[in-house]
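All protein chains but one are shown in place.
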């Protein structure tokens, strides 16, 4: 198992290096095929890692992570190269591998107009390695390093392959993205160092089994720094300002990975580090975290209602959905945390699908502006429009699809938060978040109404608009299947997280 | 003779040299001020040589410094000449080729 | 090709439900849980159950769905594949609700129904009213469903189980019970379009008529009644909730009946009548007695038959005439064409309206009498709720008779007073009095559409006797008198060719504009405010940080004067400062 873990971490990196070292003239198709093979292997490997006996070590120190690699790395600083996966991280790793694989597959036929697919594929592989590293790191410094590794390739992806109509805009979006997230991770590193100072170790397993006690002073400062640093990545309102621009300007595959995977780094970090390592301090800040998450739910949904750009709209919807995840974490209750974990996966699948669809619509109309695209997509692109409606319904949390269970468990957690949290406050959050789901429904229905429905006579079909192509069907089918599967069988994931 | 006498003289000479280097516009005057500063150093060396009563080490070093000064002034004046050829003046204030320009961003 | 597959699948699925119901009939009540997972100490998962209520509802759903699917074969040709698929899914969702024993499983069916109704109401998405009606339906029910979800939390955590069969009111504290049931009631009110969440149902009328029949007769709106009947032991233990339910039901039935008497479109009249009839069922449930539950379910079944019938008839009108607006229908009627051309439709619709109005001998009469009887018994025990329900139902019975007769007369009969005039519906329609429409091509619908009509018409009569006739003659007489009381003014007004529609009723008490002003407009403003806030407040901070960096770097660049002496001065100062610092630290 350790070999597999190491392999899925190293293989994409080596493959990316190999891809860069061969001449640029190998052709886009070949590069994409190569990327597909590599990421497909990683996907297989990550599925093999799926823990047989689910255990959530973060809450039971006696349960060691299922798979572990632990060697000294920088002995003088006490930093170890400590990797391990358990039932929290494996689903996220599988999600990462799946989305990267689908992005590579998608690039076989559909690539950004800027070209240079070879480098794009290589960067995607680097991102994959970085994300998997973050999800499997069990050392704070290693976590930080992997967290940072992801940033630069994504910055390049937005900067180089972004919206070809707006070079200045995509550069600005990329810079805002990288600067804000680097700012956040700098704060996070400070927090880690404070933890190290108090606890004397950087090892997450050790820290989890003997957490830093105390909800004031240095632990509180550390928790605040880590929470803010991770909240930039989540992104939590009001630190979300980089997100809409980055998503709107990024290429389709970039948006998919950004929304599907990168946002999860923040929430994963909260669950992996903040909650178990600094339990008392987290309890102190949890009501504030919950409050900001609730504001994010409402503000994100409201902002969606006034968007005129389909990609921006979906980006803002991520703010709302990540708000749900933040609320779930802040409840510190079994239901809330499981809801957050579930919503992580569900959001990755559904928003990934939504961004694929938005990208498809954008490619066909050469713009993502709702007014320019026009209406009556049901008549012009019936299959894509139907899939869009499906994805919207899934995203607004329709029971029976994946989006529901996460939100439901989060609300359940808010109804019944951890006993040491102020219950009334969380009840208020629950009610506001519940109303936020109505707003969520409102903006998705508005999107469907303004995009899919309408009089076909007034919106004649574009000449080049082709409905669902085969590669699109192939890449989207897994996402659709998993959305439905997780919707009707949430136990598939919930059982992994065991009983408390 | 008190030791502070040559030392204080050296301090005064050195600071006059510093003033000259910092304040004068003519590059040649600046070089001359450098010479004053080097002389102050030499004075120190010789004074401490006398104080320590050892075998003329300070004097030797003073000789070395004088040699260095000769080399320095030779090179310095060559640069001054180059500056003059390039710009037509030897004004340190006007020689601002190192200035960061606004539009350079 | 795909459309054919879905057509066959749709009809087949409906028949399968009937078969399933037949198999379950008489089987011992049983439950079965599956796909469970533990979250903390709670079990979240699915469960199904089988009892009399399940079988009853399965039969109702099966029959109505079969009728609707068959009817749709003739009715709908545009986008038939997606239509039949969605209707099938809709039916499946209702079946889920009916067979579910887990609150979450029920919620899945409950909300999938909402989504399907959204998609089906928006079937004619070219039309503006269909689009907005669909969105409105989904959002209002979704809003209510949030309350429903919270109700599940409260009850589920209170009783420590999410299984309906394990919810024991005796083991739940009264406060939790009241809160939970009230929250569930919010969901029920939204789903069944009761006051104050009633406005979506009339606006859902642009959807295809068979879908309206399905929504109104057997599935979506009936789900609310079903839910309370299913959890009747919990609800009847919560006195406050029942009182609230009674008040809501009584207000709704009168409100909706008044609105129905002023509506000028056949489907809108029927929609309001549905709201009103559902309220009657809720009022019966709010009595909290076994009789009340029985009456409500009896009314639910008869109502499913005659309301399904009526909507399918309205569908025929729409299909054959092209519109169900009274003003259009009058153009045919004034030559007496409509009744003759659409004979079967006329006859079946007459049966349906008679059943709705509660004409003695028809199914509606018997079921309504059961409700009145249950209310009377409750009132007799000295319950205020019983009296309120009794009076409201009686008033509603009269009003129902009024609007049924009005609809029947104005749709199918020439007004003697106007002698062929269009009547009182032409205001606002400039083309109303132009030349006659070409009515020579007007003929009755194909047999696939008529067969369900006939079947349901038979049911609308026969179902009244299915429960065993145990008529209380006094109540029967009183309700007959009430029907007459309502019918007479309708007849006399029609005779005079007048159709007074009070402005308040015609605008449906101004609830919709009020909601628009109170909810939609502020939300739009808030949305704009949020975007502006993101751009001009939060974004401004971010931009300001960037700009500060740029300014600082420009300021630092100024220091690079290019003057050697400046650099030297700075260096000397630095040396001096360091020396001083060293001295200070050293000392």
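Order of writing sets the chain letters: A, B and C. Residues in each chain are counted from 1.
Simple rule for what comes next: a contact is a pair of C-beta atoms (placed from the backbone, for glycine too) under 8 Å apart; a residue touches a chain by one contact, two chains touch by 3 or more.
The rule is short, and it goes like this: contacts and distances are computed from a predicted model.
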Matching the hidden chain's UniProt record against "Sarcosine oxidase subunit alpha", "Urea ABC transporter permease subunit UrtC", "Binding-protein-dependent transport systems inner membrane component" or "NADH-quinone oxidoreductase subunit J" returns "NADH-quinone oxidoreductase subunit J"
Visible partners of the omitted chain are B, C
Chain B residues touching the chain left out here are 1-9, 11-20, 22-26, 28-29, 31-33, 35-36, 39, 42-43, 46-47, 49-51, 53, 55-57, 59-60, 62-64, 66-75, 77-82, 84-85, 90, 92-93
Contacts from chain C to the absent chain lie at residues 565-566, 569, 572-573, 576, 579-580
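Note that only the chains that are shown with their structure count from here on.
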Among line, ring, star, complete and other, the chain contact graph is line
Farthest chain from chain A by C-alpha centroid distance is chain B
Dist(centroid_CA(chain A), centroid_CA(chain C)) in Å evaluates to 36
Averaging C-alpha coordinates per chain, one finds the centres of chain A and chain B separated by a number of Å equal to 64
Listed in rising order, the residues of chain A that touch chain C in the complex are 176, 179-180, 238, 240-242, 244, 299, 302-307, 333-335, 338, 376, 378, 386, 389, 393, 398-400, 404, 408-409, 411-412, 415-416, 430-431, 434-435, 437-439, 441-442, 445-446, 449, 452-457, 488-491, 494-495, 498-500
Within the complex, chain A is touched by chain C residues 35-42, 44-45, 82, 104, 107-108, 110-112, 115, 118-119, 122, 125-126, 131-132, 134-135, 138-139, 142-143, 146-147, 149-150, 153-154, 157, 523-524, 526-531, 533-534, 538-539, 542, 546
Counting only contacts in the complex, chain B reaches chain C at residues 18, 21-23, 30, 92-93, 95-100, 102
